[in-house]
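All protein chains of the complex are present and in place, except for one that has been dropped.
Letters A, B, C, D and E mark the chains in the order given here, with residues in each chain numbered from 1 onward.
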Amino acid sequence: MILRSRVRMFLAAVSSALTLLILAPAGRAQLNNFSKQELTDYTAKNPFERLPDGRPKVPDALIERARELSSEDVWVVLQDKGYNNQYADGFQILHPGKPMVGRAFTVQFMPLRSDVNDIAAEKAKARGVSRLTNQTAIDMLQPGDVLVVDLFGKKLNGTIVGDNLFFYINQATHGGGLVVDGSVRDLNGLSEIDMPAYFRAVDPTPIGNVMLTGINVPIRIGDVTVMPGDLVVGDREGVYFIPPQYVQAVLDKADEVHIHDEWTKKKFAEAKYKSSEIYGSPSDPNLKREYEEYLQKRLGEIRRERAAKEQK
Amino acid sequence: MILRSRVRMFLAAVSSALTLLILAPAGRAQLNNFSKQELTDYTAKNPFERLPDGRPKVPDALIERARELSSEDVWVVLQDKGYNNQYADGFQILHPGKPMVGRAFTVQFMPLRSDVNDIAAEKAKARGVSRLTNQTAIDMLQPGDVLVVDLFGKKLNGTIVGDNLFFYINQATHGGGLVVDGSVRDLNGLSEIDMPAYFRAVDPTPIGNVMLTGINVPIRIGDVTVMPGDLVVGDREGVYFIPPQYVQAVLDKADEVHIHDEWTKKKFAEAKYKSSEIYGSPSDPNLKREYEEYLQKRLGEIRRERAAKEQK
Amino acid sequence: MILRSRVRMFLAAVSSALTLLILAPAGRAQLNNFSKQELTDYTAKNPFERLPDGRPKVPDALIERARELSSEDVWVVLQDKGYNNQYADGFQILHPGKPMVGRAFTVQFMPLRSDVNDIAAEKAKARGVSRLTNQTAIDMLQPGDVLVVDLFGKKLNGTIVGDNLFFYINQATHGGGLVVDGSVRDLNGLSEIDMPAYFRAVDPTPIGNVMLTGINVPIRIGDVTVMPGDLVVGDREGVYFIPPQYVQAVLDKADEVHIHDEWTKKKFAEAKYKSSEIYGSPSDPNLKREYEEYLQKRLGEIRRERAAKEQK
Amino acid sequence: MILRSRVRMFLAAVSSALTLLILAPAGRAQLNNFSKQELTDYTAKNPFERLPDGRPKVPDALIERARELSSEDVWVVLQDKGYNNQYADGFQILHPGKPMVGRAFTVQFMPLRSDVNDIAAEKAKARGVSRLTNQTAIDMLQPGDVLVVDLFGKKLNGTIVGDNLFFYINQATHGGGLVVDGSVRDLNGLSEIDMPAYFRAVDPTPIGNVMLTGINVPIRIGDVTVMPGDLVVGDREGVYFIPPQYVQAVLDKADEVHIHDEWTKKKFAEAKYKSSEIYGSPSDPNLKREYEEYLQKRLGEIRRERAAKEQK
Amino acid sequence: MILRSRVRMFLAAVSSALTLLILAPAGRAQLNNFSKQELTDYTAKNPFERLPDGRPKVPDALIERARELSSEDVWVVLQDKGYNNQYADGFQILHPGKPMVGRAFTVQFMPLRSDVNDIAAEKAKARGVSRLTNQTAIDMLQPGDVLVVDLFGKKLNGTIVGDNLFFYINQATHGGGLVVDGSVRDLNGLSEIDMPAYFRAVDPTPIGNVMLTGINVPIRIGDVTVMPGDLVVGDREGVYFIPPQYVQAVLDKADEVHIHDEWTKKKFAEAKYKSSEIYGSPSDPNLKREYEEYLQKRLGEIRRERAAKEQK
Partner (left out) sequence: MILRSRVRMFLAAVSSALTLLILAPAGRAQLNNFSKQELTDYTAKNPFERLPDGRPKVPDALIERARELSSEDVWVVLQDKGYNNQYADGFQILHPGKPMVGRAFTVQFMPLRSDVNDIAAEKAKARGVSRLTNQTAIDMLQPGDVLVVDLFGKKLNGTIVGDNLFFYINQATHGGGLVVDGSVRDLNGLSEIDMPAYFRAVDPTPIGNVMLTGINVPIRIGDVTVMPGDLVVGDREGVYFIPPQYVQAVLDKADEVHIHDEWTKKKFAEAKYKSSEIYGSPSDPNLKREYEEYLQKRLGEIRRERAAKEQK
């Protein structure tokens, strides 16, 4: 909620200037280089198409299905594959009840040092990129993206957006979402916009005293190495970053888990059983069979329903 | 929201195995022994009947009345009796507006060490107890119980329940509640179940790397020594554990406190007095008398109302 | 929710006695003296009238306008004036969606030491002030005040009020509000009263083991030096303390900022522009002109509307 | 280790200017007033002479004896007198093995706000005080003083001194010492100067963004209200602030405690007793008598020794 | 450094009384029962003799050898056996350069509640145990013991010993040591006694507001379940609790590790190799052979040396 031109003037004067490196789309102007070819190489296991910028494109239909996922649904598959570092928590959550799902669009900032920054600015200018702001990254967002930003936990001047740019991101990503290991501002304004957001803190200051060092490069959020194009899934607990090659497996397993939950609670609601007679799996062979039949029936229903929906 | 059988297989393979000691109801199979006789001895001041497992049974009618209690109502009586260590806070609260009241059913876990655990398992098996899980304790819950668990603040693998077992506990205790110095999982699922819960953290991992060391033994939650059968009272602030012998006194005093609050606010609402003319107690003898009459009148009403209700 | 007379007896017995210094309105009985003349001197830049106690009186109409302010609206003006220490956060907020605005009524407590306290009590008595409680300060509150209390972050026995006195403050200040670098009690009761409150913690104990050392003296809340009569503005993030001489500038600038936000979002909603084409300020001269016209038109509307409202 | 004139220029330019209020010795120029008369009134229980500035003057001979005190020696007397808020810890200690003893010379800073600061500067100038720095306070230190500073835990720009001023304080106080709820700089330099110091943090920045608000006023350090002239005693654990009226009692009790420790360890060294046969006090009447005789003998020796020393 | 009888009187008066449960050596007077038979059962894998109290007795010769162990030496064996919960750190260390080795003598305290405590006291009295203090446990210490105490991280009144009892423990255990998840007092005095100690904090208050609930029962220190008789090994980092059955394996492996370190550094000192040519193991077959020969030679030397020493 602030006139940026005015802000920038102040900041320039006081030396915590907001000076950001530009991403030269066709070249290598950012400090932390990661070319489209490298992105393709390092995400070679991606089973889907790719976005024009090279990121894996988890299909829209799977994104839709993923809105039902909880962190536990993802955990059960990823730990089984040996991926134990894909979960981050400890965030403030803007709309706790609202699921966040989308493709990771990653951005990295580092603490400002002007010798490095000046050279990056020259390199950018040489490629015809004249304005240097965090909006360079934001302007590249696509429908279905979740903006994922490493601002190294910075609170003061670590505010990736206020309500105006948050509004823009909501428009550009079609409600995708935001994860920032840093802060936001304008919490009053943000809370009126119906897009999910996960952040470490809130502060009234604008972003500053940092330099943009990478767009769609591998970044670290908490204990996770996030790759551009990862499927980001946020619930009331935290955020999972799912490598594209496991998205289908996670969703399929989730169907089973949800049916199992459904059946388990149905049985518990009958109040005839001790918990251990039903859960994790029924001890009585009859109950076991009952469950297996229920599982197959419900799986069939779910799949038919989904197919019907997709045909429309 | 996870198939436990599957989970357990994984865990067994990776060594953070979920291996739990069983409570041998008729014997001494748990590490931390506390027999029914000991329980009876150490809660000798209990003025009420006992549950079959030996715990004091605060009557249902008093539990119902206790739903009106706040932490402050309990504090005023317990500090007066010299009990300054019965309150724990710092929890995440699942449903902040919903009061939690019930009889403490205590469970203790300790960090896993397999030499101790193996022997406990043998001892359990010798008594015919074959399955070793946290569900052993959960299956023993009674209507009116609050499950109180010492998981020593553990977050990762310190998750006493997910939504399935939480659903079961709700059924079994008739909405009693959960206090865990540890974590829970499936927060999305939990938030849809209308039972109070107090926990330190949330994590997507299942319980593991711990051993069950006691059921209905004295345990420590924060700075409180909790005894089985204590009346557990949770509000928006934290949780009080009331020794059964003080439950009646707390409830009776609360009647007075509530009437005093009622009268105080009524007088304040008249906007004719400074706060100190009315509160803590009126300085003007006329007001003092007015209050005393109000107190007696309202106490009479409340008691008649309560008696009427109980007769139905 | 507690009978204070009873409490006081207990406390006296156990030595964490609630013994408070009195403010002698016409004299110098408090430890931390700050006379009406000093208050006037140190707030000499105040452009408004003063309250009888000497505090600057930001006009009611400006208080009303200030309900629209966010922390960011204040930041943009105060940092421009070189005031970087007027914001405090890290509070628990009672009603996050409800703005808090009012004139700072400041109170300071320090840790009890009875040698100092006894002398202060004698001094007070010599001036005819017989009762020594925190209510002395509370009884002086005026409509439009926000009670701002330095209890040095104390949780246990650092509870400035429970629900009875919170109710009184709401009456006395006409819903002004409370900021305490300390705690409150009776959270259940507080949450039913529709007045804003910012506090560090909640505890069931009453205030104690402290002494009142100043009323309407300069105090410190977090990294802010708060002066009596500052305009207190609280939103979902934290609390700003605005020196009276900048209130008008903040409000006028906020009008512009809000119009700018309005226009920016309107343009973003058209989905025709990249964020950097519109925000901070439009790059295209036509858009720039469009914005300038919009700004003037809306400013005019707002001012007319406001004038109309004030005439009624 | 920095040229302050240079520093000041920088700071002035960047707005975190080091601008400090002066103490007008004969008047009321500081924000937080506390006149010599008030100081005398509030320390009326002082049994000793006073320093010219009005502070109680604990005699040099008692300061010398107090070098043997530990925090425990002080605790035993002060808790007995009902003073439970006189101890602060959590400090970094410059020379852990070196005791700190001296008379509290208190200084208070608050976060800078220039409206208040400007008026204070004018008031000071009107009294002929032209330079406004923290050195104003430091220049007033006397032999036997310990400088006690409230910098509200500030690390960045909360550095009360570097090695030059620390050297000066050592000269001026004859090795008295420093307690700061804030930071110091030049730790390399400080560690070469043989004066005790207790601080919260170390930072390379100079003091700034604060204003001096009081000299020899009551201040708060942690949970202690420190009065000017309190006897400051620091050991390996933390710092005690002893009201002058209890200094003699503390020292006399300490003689007994030290003899008791001496005797207890002597008996333990004989390896003939269980700890409970000797400590806290001997159970066997013969041992009890032995101890009583030892105590009287040693007390006599100590007193004669002390008297002899004082005669020299 | 305090007369306990005096202290106890005060404490009794103020209600944070030091009231401790007694261990009835021949019976079941403590809250947390764990009989000699149970201790024997749960430490059945112990390959050594036992102490009269039932604890495994790791031989003196192995304790002597264990003084060379570092945490890393223990880690390599215990993780290999699947024991990942035997290490605790985060302690303040009294003498960082001095190794601590001994047999765990465990003690457990819980927060005081007088209903439970009174009954325990009666039970103790019925068995002829009249004095109820922490010294009951301390008086049972044997040469070679390390006192390991669960005081649940308590600082205030969580001080297991001061310098007198620390002196006694040093005598009784022949310099064994102390680990307390709680605090100590008299740090000045402690630092003059040459026994290792690991504690969470230091405070001038004596122990109080707790009850002794177990001696030589399984206890939790951080994330470790400590069994009586575990070999306690402390170095500059933290403390390992080694189950007796792995002591020999740890020590034998440590011989190899130490020789490997010796050889590695010798080769590095020659400055002819890159680190990866030598460490973890040499890539060059000749170097590999050289190492193997060195290992065998040194192992032989060490064993002969050790045998010679033991024959003396």
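One rule holds in what follows: a contact is a pair of C-beta atoms (placed from the backbone, for glycine too) under 8 Å apart; a residue touches a chain by one contact, two chains touch by 3 or more.
Given the structure is predicted, the values throughout are model-derived calculations rather than measurements.
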item	value
Touch with the omitted chain, as defined above, among D:37, D:171 or D:296	D:171
Sole residue of E:36, E:50, E:174 or E:260 that reaches the chain not shown, by the stated touch rule	E:260
Absent-chain contact - pick from D:122, D:139 or D:252	D:139
Interface with the unshown chain - residue positions in subunit E	70-76, 79-80, 87, 89, 97, 235-238, 240, 256-258, 260-261, 264-265, 268-269, 271, 274-276, 279-281
Missing-chain contacts mapped onto subunit A	15, 28, 31-34, 38, 41-45, 82-86, 110-116, 119-120, 123, 152, 154, 209, 211, 213, 217-218, 220, 223-225, 227, 243, 245
Contact footprint on subunit D, counting only the chain that is left out	1-8, 10, 131, 133, 135-136, 138-139, 162-165, 167-168, 171-172, 185-189, 191, 202-205
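Here is the rule we go by: only the chains that are shown with their structure count from here on.
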item	value
Lowest number of touching-chain links that must be crossed from subunit A to subunit C	1
Shared interface partners, meaning chains that touch subunit A and subunit D	C
Any chain in contact with subunit C as well as subunit E	B, D
Equivalent interface positions on subunit B and subunit C, same or different at half	different
Centre-to-centre distance between subunit E and subunit B (centres being mean Cα positions), rounded to whole Å	35
Subunit B residues counted as touching two or more neighbouring chains	none
